[in-house]
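Left out: one protein chain. Kept in place: all the others.
Going by the order they are written in, the chains are A and B; count residues from 1 in each one.
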Amino acid sequence: MYSVDLINLTKKWGKVTAVNDVNLHIEEGEFVVLLGPSGCGKTTTMRLVAGLEEITAGEIKIGDQIVNEIDPRKRDVSMVFQNYSLFPHMSVRNNIAYPLKMKKIPSAEQEKKINDVSKLVELQDLLDRKPAELSGGQRQRVALARAIVRQPRVFLMDEPLSNLDAILRVTMRSELKNLHHRLGVTTIYVTHDQVEAMTLASRIAVMSDGKLLQYDTPQIIFDEPSTKFVAGFIGSPAMNLINGKVVNGKFISDTINADFSINYEGDITLGIRPDKIDIVDQNFPNNGSVKVFSNESTGESNLITCKMEDQSLIIKADKNTNYEIDNEIFLNFKKEDCYFFDSKSEDRLKL
Amino acid sequence: MSRLRREQIVGLLMTLPALLLLSIFFLYPLFNSFWMSLHKWPLFGKPKWVGLDNYVWMINDERFWQCLKFTLVYTITVTPMLFIVAIGTALLCNVKTWGTTFFRSIYFLPVVMSFATASFVWLWLYSEWYGVIIFLLKAIGFGPEDGQLSVWTDGWTAMWAVNAMVTWKFAGIQMIILLAGLQSIRDDYYEASRLMGASRFQTIWNITLPLLRPSIALALILSIAGSIQAYEQFQIMTRGGPMNETKTLVMLTIGMGFDYFKLGPAAALGVIIMSILFVITLIQLRLFRKAY
Partner (left out) sequence: MKKYSGDWYWYYVINSVLVILILFPIYWTFISSVKKPDELITSEPTFYPHTWTWQYYDRIWNYDTAVLTSATTATNNSSKKIHKTTGSVTQTIGIDDAFTNSAIVSVGTIIFSIIVSTFAGYGLTFFRIPFKEVLFILLITPILVPAISLIIPIYKLLKVLGLTDSYLGLIFLHTTAMLPIGIFMMRNAFSSIPNSLREVALLEGTSELKIIGNVMLPLAIPGLLTVMVFAMYTSWNDYVLAFLFINSPEKTMLNIALAKIALGGSQFEMKWGSLTAGSMISFIPIIIFYTLLQRYFVRGITGSAVKE
């Protein structure tokens, strides 16, 4: 098992910086997820590790070896591509055998490895089919098998589940988790889906605009987001972020106020998760009132969307409630459920 | 009248001009050629049914075999030349960098000029006394210092001289076909192959060439079909000489029909050429059937 280190990793395309001074240490056997929206640099970072792109500055280490100058062929890293990249003219068996063939492994040994791997991903019956004859889920498993069979130092996965339908995605998530447990290979996984990240990762690296924003376990990222972006990205429905001011220790915005004795002065962003807002009767102490813009029932709860001047708020209400559109409702929340972020730097403020 | 009916009629009307042209100038002559090949067509008087006599006569005529042999030899020699140049330039042009489009358009340029014009150009290059190629050959040491050096006096050299011209002219089309095939191979196949430890050569052998098969097949089919129908290049450059050594099947057909007015045998020859082409194309399609 090998660790992976990204040290001051930078990649520029002409004037555009795709990866900006990223530092990451991945322990042996960890499953790290690079999470972020499209264009944040996560795929580029992974491709730098693979060697498919050249580094502008910085270092990449696998184990103790600096691999910057090493050709992808020799890095002993395997990758599952987003569209699987299965060779269309080869059968499943030959696809899986390809990495072994390239390393000139004797065919008896190849046979054994192929059989072991196909049992692991349940492909034994499909070995002689061609990729065109397989379903999306089956192709994905072939891509996995092909990546696993050679027992590389690091696995790279580029949004492998994004081309699958919703139900299959959930199934495959648990398969991947189990597989990782069995094989224990250090894995770097790229996705924009925060649910995937939360469920699969031992640690998540949240990226935006080429920069690494936060690198922690899923729980910490959820409970203690370090920037406004991270807070707003994790969690579904997303955390509410209300822009306002602190005056004399009180938080004031268009409609929502909070008398929390906040030790701060000036512009600030208040964050609160939808399930932490209570809807109360107008006679109870409350933090303001809003008009209901829409209400959506998910079966498990009711999501109430409210619009203020130019911001909106989502409240997760009990499924048995019924708040009609255009009604006025009153909200209440506690200070310990709130997160505060600096308006300019977007960093978390502990207040 | 129902909507479907109206749609069908309008649709048919739209295809009518094409169908008319097709029927009059293609289908009718096609069937007619079979018909004609089974008759004798004297200059004066009515055509006479002779069954397969024309074919028999043709097959027994030595000229037929000579032309057939030459046409095949020509095809066998020019095809690999074309292919090698085409695939070389295709691989060169598959690089995504400045200048590639320019190079590609230059390599395709000779395709655009007419076959006849290309023949004239090379005729001048090969001119016994004054041609540049002759000059250069003499400079290297071929041929007499002060005399003429002709590539046309020997059937074999004449053929190769023409081969050079044909390669120059047609490699461009093959290149485009092969290039299209090359570019349809997704980049991530190459990346995946590289990550899995394949060397450049291994990637070309295991990934590129197999996936290129349909394009190679198409290029070869077109090339061979064109070679079997060779006419202009030899008509203009060698006129079949020396001594009919470089006469092609098509030249024979045209001569038979328009110089000797033996319409029956000429039509029979036309049918024979058609059949040869058909069989060869079928064989090639069979061979290349399994692309994936």
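The rule is simple: a contact is a pair of C-beta atoms (placed from the backbone, for glycine too) under 8 Å apart; a residue touches a chain by one contact, two chains touch by 3 or more.
This one's a predicted model, so the numbers in the text were calculated from it and none came from an experiment.
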| item | value |
| --- | --- |
| Chains still shown that are in contact with the chain withheld from the display | B |
| Candidates B:50, B:73, B:185 or B:218 - the one touching the absent chain | B:218 |
| Candidates B:38, B:58 or B:177 - the one touching the absent chain | B:177 |
| Residue touching the undisplayed chain, where the options are B:59, B:76, B:209 or B:274 | B:274 |
| Touching residues (missing chain, whole complex) on chain B | 4, 7-8, 10-15, 17-19, 21-22, 24-26, 28-30, 32-33, 35-36, 89, 92, 95, 97, 99, 103-117, 119-125, 127, 129-130, 132, 135, 146, 168, 173, 176-177, 179-181, 184, 214-215, 218, 225, 228-229, 231-232, 236, 239, 250, 253-254, 257-258, 263, 266-267, 270-271, 273-274, 277-278, 281 |
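By definition in this document, only the chains that are shown with their structure count from here on.
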| item | value |
| --- | --- |
| Where chain A and chain B are represented by their mean Cα positions, the distance between them in whole Å | 57 |
| Footprint of chain A on chain B - complex, ascending | 186, 188-189, 191-199, 202, 206-207, 210-211, 291-292 |
| Residue ranges of chain A touching chain B (in the complex, touch as defined) | 50-52, 71-75, 77-79, 81, 83, 85, 87-89, 98-99, 101-103, 130, 132, 146, 150 |
